[in-house]
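For this view, one protein chain was removed and the others were kept in their places.
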Amino acid sequence: MESSSKIRLGCAVNGAAVSREIDSGLTLAEFLRGELLLTGTKTGCNQGECGACLVIVNGRAVNSCLFMAAQAEGASIITIEGINKNGPHPLSSAFAEEGAVQCGFCTPGMIVAAYALLSETLSPTRDQIKEALSGNICRCTGYEMIFRAVEKAAAEMRKKCSTPA
Amino acid sequence: MLNAGIILPNTLAEALRVLRGGGRALAGGTDLLISARRGGAPAPWVDISRLPQLRGIRRQDGHIFIGAAEKITDVGAHPLTREMLPALAQACRKFACPSLRNMATLGGNCANGSPAADGLCALCAENAAAIIANDGGIRKIPVESLVLGPKKTALSRCDIILGFELPDTAHKGVYLKLAARRSFAISKVSAGVTLRLENGLARGVSIMLGAAGPRPLRAAKSQEILEGAPLSADMIERAALAARDACSPVDDARSSAEYRRAMAAVLARRALSIIANDAAKESL
Partner (left out) sequence: MTELFTVGKSEIRKDALPKACGAAVYVDDCAPAGTLYAAAVRSAHPHILIEELDFSEAAAVSGFAASITAKDIPGKNQWPLVKNDYPFLPEKEAKFCGETLAIVVADTRHAAVEAARRTRVAFRKLEFVTDPLAAMEPSAPKVHGENNIISSYRVKRGDAEEAIRSADAVVEAVYTANYQAHVYLETQGALAVPENGAMTIYTSTQCPFYVHDAVACVLGVPQNMVRVVQRVTGGGFGGKEDVPALVAAHAALAARKTGRPVKLIYERDEDFLSMSKRHPAWMKVLYAARRDGKITACRVKYVLDGGAYATLSPIVLWRGTVHATGPYVLDNLLVETFAAATNKVPCGAYRGFGQPQISFATESLIDELAAKLGMDPVELRLKNILRPGDKTACGQTVSQSCGLEEALLEARRRAGPPKPGRGTGFSVSYYGVGLGAGGKYLDRAGAAVTVFKDGSAQVAVGNTEMGQGAQTVLAQIAAESLNAPYCAVRVSEVDTALVPDSGPTVASRTTLMAGNAVLEACSPLRERLFSAARDLLSAKGAPAGEMAASNGVFSAGGAAVSFAEAAAECWGRRLKMAEHGWYIAPPTSYNSEDGQGVPYVIYAYSANAAEVSVDRETGEIRVEKLICAHDMGKAVNPQLTEGQMQGGALQGMGYAVCENLVLKDGVMQNPNMTDYLVPSAEQTPEFDCAIIERGYEQGPYNAKGFGEAPLIAVAPAVANAVFAACGARLRELPMLPEKLWKALQK
């Protein structure tokens, strides 16, 4: 077995420039969790089947467990920590208020998926919410309170948009 | 960490050279990383996803070209796909889940060669050809000839699918998928249908069945039955039964051969009925 070679990865994570020498065999999930100690992103299956590892890369949600870190060269990455870097994001607050959090393991990935949806539309229908979250498995809540949380956050964010600064 | 180094080539020529030296092509990674975790292929990966030759969705030389490394999300959302390739557009929307659609590619879906692959089946239904490059040059083969058996393709490790060439003629199309969960599940059986309706008669009928055999299956007999015929309930039923007879599905952890065979007929009938009903509505 040959050991993986080292490569230099340059990207932006949660708005900050990052430049690291890493093992080329690292997945993006391993890079974020192990190298940058951003452990908010979880790994539940390492097969892209649960959505716990979702992060935003160049504006789109991706499964970081199936994304090679090296492929993030030059990319802009947002994790759950970044979404909350200026205090609790309306999504995180709404999840907390609406009972959408139980064990919490799916929650970061779920919020990332919702964040991606809300960056496309602030008035999602229930069906659009279900579709956006269709790749995120929750075993605890039954999803209903999660949908309500997304709707609440969307309403909150619409209000902020229409309120003059 | 996976047992594979990764190389990001800047040009197609560089990519082909590295592949010749023992690398393995990687684009979206949604299949390859899973098999690597199980102990597959320690060869270095060659990221071909950014090569310009594999990108773009456009009209070109009387065809529609879809780059092999375009993300499923983008393929499905593109106006050209929505207007001109309805079965493919529907398949893209039913593919896995949103985040995986943001990563996966049609090139990868074909190269992986699963008989249950939705992109692969829909491309066949749309009569697509794959444009393949290697050191020797470029060749074009029908997508349905690409897959030889379950996860076995006509591609060598040194081949790169550059993209797909699809006919640029208006037609109807439907892609239906039956799985154990309404979304985000591998097909137990699927049906991709495209055809034109000219003066109420079906022309250029293309019916592909997914997960109904070792490779995507063209329901040739069904196509024959409908070619030049009206899409009446009677004709549709005959075509659906012929589709059932064309299958050679397996028993596996997902479903049974008996069920798959029966459902092939159901999906074929439903897909054809949708086209017939839509056409009837349009003409009102």
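Every chain is named by a letter (A and B) in the order it is written, and numbering of its residues begins at 1.
The criterion applied here is as follows: contacts are C-beta pairs under 8 Å (C-beta built on N, C-alpha and C of every residue); 3 or more make two chains touch, one makes a residue touch a chain.
From a predicted model like this one, the values you see are computed outputs, not experimental measurements.
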- Item | Interface partners of the hidden chain - shown chains only, full complex considered | A, B
- By the document's definition of touch, the residue of B:A77, B:M235, B:A262 or B:A279 touching the omitted chain is B:A262
- Item | chain A, residues in touch with the chain not shown (by the definition above) | 1, 3, 25, 33, 38-47, 49-50, 52, 79-81, 84, 88, 91-93, 95-97, 99-108, 111, 129-131, 133-147
- Query: Residues of chain B in contact with the chain that isn't shown?
  - Reply: 1-3, 39, 178, 180-186, 252-256, 259, 262-263, 266
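The criterion applied here is as follows: only the chains that are shown with their structure count from here on.
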- Item | Distance from chain B to chain A - Cα centre to Cα centre, in angstrom | 29
- Item | Interfacial residue positions of chain B with respect to chain A in the complex | 1-6, 8, 26, 28-30, 33-34, 37, 42, 44-45, 47, 49, 73, 96-100, 102-103, 183-184
- Residue ranges of chain A in contact with chain B within the complex: 1-2, 4-5, 7, 23-27, 30, 46-48, 51, 54, 60-63, 65-68, 70-71, 73, 113, 116, 131-132, 134-136
